[in-house]
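Mind having a look at this structure? Questions to follow.
Complex shown without one protein chain; remaining protein chains in place.
Now for chain A:
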């Protein structure tokens, strides 16, 4: 498997007629970990949702390509099968469908008919990944996210990431609501994925997570655009000084979407 590239150019996204993303550019290559940081309400989740094809978000301009495939032309499931993954900020709960059945369907969806993963192999892999994430065995048979605590849902998103092994993953606030031990476990999971074939975009508004997963590039998002990019040191500066210096530098009064510079 060769390394993949996710290329986002001049992306404009609206929700219910309101423009949220206003010309966003970003390129993520296999082997790289990017972090997108920014205060609340600056369009980070909108970016993630637009990449995955959330039904409420409308792309009005721009393009998203995974290698030479036009992502915006694809159905949601085709995007996943092409190698994209999104760990959602607020994962859905699906009653009556066990985690294990769901994961097996997801794995088999990317395999040819007649070439489904054997139950033995699946269980072995699931057990291994759950152990790595300190998840109790009972999670396999619990209904998908139903009644999970915030932290359990986040772990479950990472479990899916590890089971599905995408080429490019977007992790939207995978750290929020996690205590330090859970944060370490989740980071361990993501770090275990690190390889030349895996690219990752971590969305967060705390620097905390980046102590455990060192990013190659850090981007700051405000008003629906990336307003500053740098290396890991940028995250550290944000941690110690906050966002105000960037706002001053760029003459931004209100960083949330809908406010003009």
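Keep in mind that, in the parts below, contacts are C-beta pairs under 8 Å (C-beta built on N, C-alpha and C of every residue); 3 or more make two chains touch, one makes a residue touch a chain; residues count from 1.
FYI, contacts and distances are computed from a predicted model.
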Hidden subunit of the complex - UniProt protein name among "Fe-S cluster assembly protein SufD", "ATP-binding cassette domain-containing protein", "Manganese/zinc/iron transport system permease protein" or "Electron transfer flavoprotein subunit alpha": "Fe-S cluster assembly protein SufD"
Omitted-chain contact residue, chosen from A:91, A:189 or A:224: A:91
Contact with the hidden chain (one of A:17, A:55, A:114 or A:251): A:55
From A:110, A:125, A:184 or A:237, residue that would touch the chain that is not displayed: A:110
Contacting the left-out chain in the complete assembly, out of A:72, A:164 or A:250: A:164
Contact footprint on chain A, counting only the chain that is left out: 52-55, 75-77, 79-81, 85-86, 88, 91-97, 101-102, 105-106, 109-110, 143, 160, 164
